[in-house]
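Here the complex is missing a single protein chain, while all its other protein chains stay put.
Right after this comes subunit A.
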């Protein structure tokens, strides 16, 4: 049986982990490659690297980082953050990324999804959607969630699937940072509507939240950052708990 995926997310700035913390095993808390290797050993199913580097000049460090990760880590990983062109995607996939995730650029130019999917294959094109509930509607937000649009989240998810996205990374900004659980209703609506996998993100605070997002939320994968970084939840323990709850999981 296909298992549900647990996906830790690493925020990267200038080639370093932003929330580098107190893993005792780490020699260098800011080194994304070391952190990635530890997550992999703990049983992470995939990794996401989200680049939040501001300047174009320093973004070049991302390609070098991707090469280092690809050399050392033997599970799949996705790279996202500021990707806007075929050239960006080509460089990252060429460096060894398994998938790339695009967000604002897809909203700006929806045709980019078609273009990337045709060129590189749907399986490696993830469309990230940041969604916030505004005046009774779930609306897409761009630029790290700072800029609202008038595009409705559910319709947009369907549109990018039709345009050739291979996967959706759905972040609920209403839930993100609250530690109150994932946006299960919205996630389930989108997961039911689409035939491609949906990764739920935003709101993980305890282990039960993961069980809920895989059952009520019908998510194919669940992403979290801080609870893994700050060791509030260990991935191996989480997976044992999920298995105990009857969720198909890789142990």
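What we mean here is this: a residue touches a chain if its C-beta (ideal position, glycine included) is under 8 Å from a C-beta of that chain, and two chains touch if they have at least 3 such contacts; residues count from 1.
As a working rule, contacts and distances are computed from a predicted model.
For the chain that's not shown, choose its UniProt protein name out of "Imidazole glycerol phosphate synthase subunit HisH", "Cytochrome c oxidase subunit 1", "ABC transporter ATP-binding protein" or "Peptidase M22 glycoprotease".
"Imidazole glycerol phosphate synthase subunit HisH"
In the full complex, which of A:38, A:75 or A:240 touches the chain missing from this view?
Of the candidates A:38, A:75 or A:240, A:75 is in touch with the missing chain.
Determine which one of A:196, A:222 or A:242 touches the chain that has been left out.
If we include the chain that is not displayed, A:196 is the one touching it.
Touching the absent chain: which residues on subunit A qualify?
Answer for subunit A: residues 1-5, 40, 45, 70-72, 74-76, 93-96, 98, 120-124, 166-167, 191-192, 194-197, 218, 220-221, 250 touch the chain left out.
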